[in-house]
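Of the protein chains in this complex, one is absent; all others appear in place.
Chain nomenclature is as follows: A, B and C, assigned in order of appearance, with residue numbering initiated at 1 for each chain independently.
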Amino acid sequence: MQELIHSLTVAPFMEMGQYPDFLIQVVWEGFVAGILYALIALGFVLIYKASGVFNFAQGIMVVFSALVLIGLHEAGMPAWIALIATIGVMGILAMGIERFVLRKLVNQHDAILLMATIGLTLVLKGAGQLFFGGETKSMISDELGFSSGAYDWEVFDGLVIFQHIDIAAAVIAVLMVIALSLFFSKTRIGRALRAVADDHQAALSVGISLNQIWAIVWFASGIVALVTGIMWGARSDVSFALEIIALKALAVLILGGFTSIAGAIVGGLLVGIGEKLFEVYWGPIFGGGVEAWFAYVLALIFLLFRPQGLFGERIIERV
Amino acid sequence: MTVTPDVDNKAVLLSLENVTLSFGGVKAISDISFNILEGEIRAIIGPNGAGKTSMLNVINGFYHPQKGTITWRGKRRRRMKPYRAAASGIARTFQNVALFKGMTTLDNIMAGRSLKMKRGLFWQMLHVGPAREEEIANRRHVEEIIDFLEIAHIRKQPVGRLPYGLQKRVELGRAMAMQPELLLLDEPMAGMNLEEKEDMSRFILDLNSEFGTTIALIEHDMGVVMDLADRVVVLDYGQKIADGTPAEVQSSQEVIDAYLGVGH
Amino acid sequence: MFYREAGQYKTSYAADQALLPLAQDRYGIAIVLFTAFVLIPFFGTSFFLVSIMIPFLIYSLAAVGLNILTGYAGQLSLGTGAFMGVGAYACYKLTTYFPDVNIIVHILLSGVFSALVGVVFGLPSLRIKGLYLAITTLAAQFFLEWCFLRIRWLYNYNDSGAIEVPNRDWFGITVTGAEASPVARYFLILTVVAVMTLIAANVLRGRIGRGWMMIRDMDIAAELMGIRPLRAKLSAFAFSSYYCGVAGALMVFCWLGSAEVESFDINHSFLILFMVIIGGMGSLTGCFLGAAFIHVLPVVMRAVPSMLGWDILASTVEHITQIVIGLLIIFFLIVEPHGFARLWQVAKEKLRTWPFPYAT
Partner (left out) sequence: MQLVKRGALLASVAFIGSLAAPIVQAQDTLYMPSLTYRTGPFAGGGTPFADGYADYFAMINERDGGINGVKIVVEECETAYNAQKGVECYEATKGNGALAYSPLSTGITMALIPKAPVDKIPVFSMGYGLSAAAIGEKFPWTFTYPTSYWNQLSSILKYIDSNGGIEGKKIGYIYLDVGYGNEPIPVLDQLAEQMGFEVAKFPVGVKEMQNQSSQWLNVRKERPDWMIMWGWGAMNPTAVKEAAKIRFPMDRFIGNWWAGSHSDLNPVGEAGTGYLAANFSGIGTQFGALEDVIKHVVDKGESKVASKDTVGNVLYNRGLFNAVILAEAISVAQEMTGKKVINGEDMRLGLENINLTDQRLSELGLADFTGPIKGSCSDHEGAGSIFIQQWNGSDWERITDLIAPMNDVVRPMLEEAADKYVSDKPDWQTQACS
């Protein structure tokens, strides 16, 4: 028993201190994974904020957009043209979803909107496999100009390896977040979006079409999905197995709150770094594989103490 | 103005002393004392945001005041959950109708009987014997309420589809089904036309006189309040500015100021 | 006209409160039961029984379980697959420890274990609502999946990690395991499902069920009517998980014959949720309609091309099936968000007023 307590409470920290280079590596890996979780969560938040739809299809949109990109490239398009064409496809998809799904489901119950996006997941999954096949594909990262090398950093008598692609992921994620916040604060549509998030009626009264806004947020999260797909694909290929990883973004959402962009980012990093640390230092005690549930259980425990999320405001119930 | 207890030698059912309630620094109710006597109709009035609904929420245990004591039937009440308040005999209706939208009128009023029904899972599963007898006995009671409120024709309709006036009536029925000792009504006549208001007033008076139910109500229509209430308490900005019979309250300068907006 | 209640007078509250107050409904149910208990076992092929009726009934039972929680008590859950798994593994362990006890007892007992687990994972529902709760049930799903794999005791330290079903008798007829005939398994499942559905209907129309619906429709008002949220929500979780657990035990013992973790994965949770939503939240009939639609449609779609003699790759059919189901789900949500149950109700109302289409 004492041994168990020791191995749970003392040993992991001793190990961290013993090999600090390794600890840095673990945190870095967690950081990169966390960024990708955060990006997926960001896609959820955009849509939830603007339309109150909990978009379960965000995960499959990541896979789908990456597959479209690879597929178009395989069909002979140069990488950059394929990228632009993929953005176009995501735009058409967004408009289609708004026109044929969302517009017809206005004011429905949460669960029904959620189900509709799960239905959408099935459609995209089927279509993705039908057009592009089910096998694992490698991302066209070289063609898009990402280098596959790594920086070595010798520190604490050890070695920390930073993959170029991971650094690129971090930089692109930061740029993406900056671009989105500029979009929200500086453009007319962006301000309208925030207005919608606060009050649908108010937004309507200043003459903004709700339908337009929905199409735009779906498009925006389509682009976020594409970026996520490219980065994750470059790290570890594109296959439908990615979709289930995307579910972790749901745990991220709990930590960060459904409507907070900052929450999505902080939550993503928390989950990413937390699960790597837990898996590497504590996982072996439980026989490993704890990563599969760590994020959700963390979210669950967190919820019990702070149901409104990290950055959400406390909700006072009214009668 | 001090509380004048026991005007007609009636027992005090509920009394609040120096109750203060705030949300993160904002005071919704500050240092309010008043009581409700058994068998009376007590009105709580005041402009919007005066803290009337918060007052009801305190009484039925939904909010917990930071300061002050609440005494129910002579016993000091501790921090209490709403379902305990319900069990001790407090029922209420809501400002914005809070009916169970997915259920029929009958089921909504049956829902008011929840506390009167006790049969356990086993009998429920079989739906024979005691569980069924209990169901039927309570149904009989509910049918009496339905007759009283004259809503027999909508018995099996889902309440979501009913017009607003009828929904209010069903909500009253649901609260009645609890056979409460104290019934809290939050704006029972809001949004009603004259005819509906008359009906509702009649129900409230009958309920009070026939079943002896003590009633505390919030209402904006001063005419209705003056006709119905035995005593009136007036709140403004979370503070009590008057308490007494309708006539007394009507002549209070502070009340007139509050309603006319002097000094605002 | 055809579906008329006029002339059917109720002279007591008991009669008015019966499950099926209308004669037409009683005849309808009688026909359905006759078909299920007599016609299908008599005329159905083995494929029809094993690949269509048995899964359909098991999924219906799980859908009833989820519907109690989601449709009646208003708590959205994505952990159904795992709760089914708890039932299946519990049943497996029970048969190992008490091999002589009748298998039916084990199957019914196994639900108790998933009810307990359901209560534990239902605890957050006291503080968390709606979609947030749905995500915490994902924690249940993934954590339990991990347990099914990592706790080797659950599958008797089997190297393959799978649980296998022994042959077991009931009154001398083998009802589980590979040797059980489809008809025997079908009868067992049908009986369990029919009885448990009746019990669910009884509970739902009584005090307890009303309490759940009160919490669902307006939790604050419910609490002010004396419903204790803790008790109501947890009892809904327990009751619902019991049904899911029994469905899981039946799935492994009377349908698949063996199972490993993947049989209880998240996709099952979604599948059952689809059935509930398409069928109609808050409707027991809907559970059966939804299960029939979601389970049978792909089976039919797979059979169509080969019947028509089209040479299409099985995978293409599969992908198209997926797309079609996805589209149909969206389509139905748009056309009738309250599911088949509401369509059925509307149809009944139409029949009642026929031939006057505009009377309400």
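Quick note on the criterion: contacts are C-beta pairs under 8 Å (C-beta built on N, C-alpha and C of every residue); 3 or more make two chains touch, one makes a residue touch a chain.
Keep in mind the model is a prediction, meaning the values are calculated, not measured.
Engineer: Just list which of the chains on display the missing one touches.
Structural biologist: The chain that is not shown touches these displayed chains: A, C.
Engineer: Of the residues listed, A:44, A:146, A:184 or A:232, which one is in contact with the missing chain?
Structural biologist: Of the listed residues, the one touching the omitted chain is A:232.
Engineer: Tell me which residue among C:90, C:115, C:227 or C:261 touches the hidden chain in the full complex.
Structural biologist: Per the contact definition at the top, the residue touching the missing chain is C:261.
Engineer: Among C:50, C:294 or C:330, which residue is in touch with the absent chain?
Structural biologist: For the chain that is not drawn, the touching residue is C:50.
Engineer: Footprint of the hidden chain on subunit C, which residues?
Structural biologist: 45-48, 50-51, 55, 96, 99, 142, 146, 149, 156, 158-162, 164-167, 177-179, 255-263, 265, 296-297, 299-300, 302-304, 306-307, 313-315, 317-319, 335, 343
Engineer: What subunit A residues would touch the chain not displayed?
Structural biologist: 19, 22, 25-26, 29, 32-33, 129, 133-138, 148, 150, 161, 163, 232, 235-237, 239-242, 244-245, 247, 275-276, 279-280, 283-284, 287-289, 291-292
The working rule: only the chains that are shown with their structure count from here on.
Engineer: Using each chain's Cα centroid, which is most distant from the centroid of subunit B?
Structural biologist: A
Engineer: By Cα centroids, which chain is closest to the centre of the whole protein?
Structural biologist: C
Engineer: Taking the mean of the C-alpha atoms as each chain's centre, how many Å separate subunit B from subunit C?
Structural biologist: Roughly 41 Å separates the two chain centres.
Engineer: Measuring centre to centre with CA averages, how many angstrom lie between subunit A and subunit B?
Structural biologist: A distance of 49 Å separates the two centres.
Engineer: Take the average of all CA coordinates in subunit A, do the same for subunit C, and state the distance between these two points in whole angstrom.
Structural biologist: Measuring from centre to centre gives 33 Å for this pair.
Engineer: Give me the residue numbers in subunit A that touch at least two other chains, ranges are fine.
Structural biologist: Correct list: 319.
Engineer: Touching two or more other chains, which residues of subunit B qualify?
Structural biologist: 62, 94, 98
Engineer: Which residues of subunit B touch subunit C in the complex?
Structural biologist: The contact residues of subunit B facing subunit C are 60, 62, 81-83, 85-87, 91-92, 94, 98-103, 107, 110-112, 114-115, 117-119, 121, 124-127, 131-132, 134-136, 139-140, 143, 174, 178.
Engineer: Considering the complex alone, what residue numbers of subunit C touch subunit B?
Structural biologist: Residues in contact with subunit B: 12-14, 17, 199, 202-203, 205-211, 213-214, 216-218, 220-229, 282.
Engineer: List the residues on subunit A that touch subunit C in their complex, please.
Structural biologist: 54, 100-101, 104-105, 108-112, 114-116, 118-127, 129-130, 134, 244, 247, 250-251, 253-254, 258, 286-287, 289-290, 292-293, 296-297, 299-300, 303-304, 307, 317, 319
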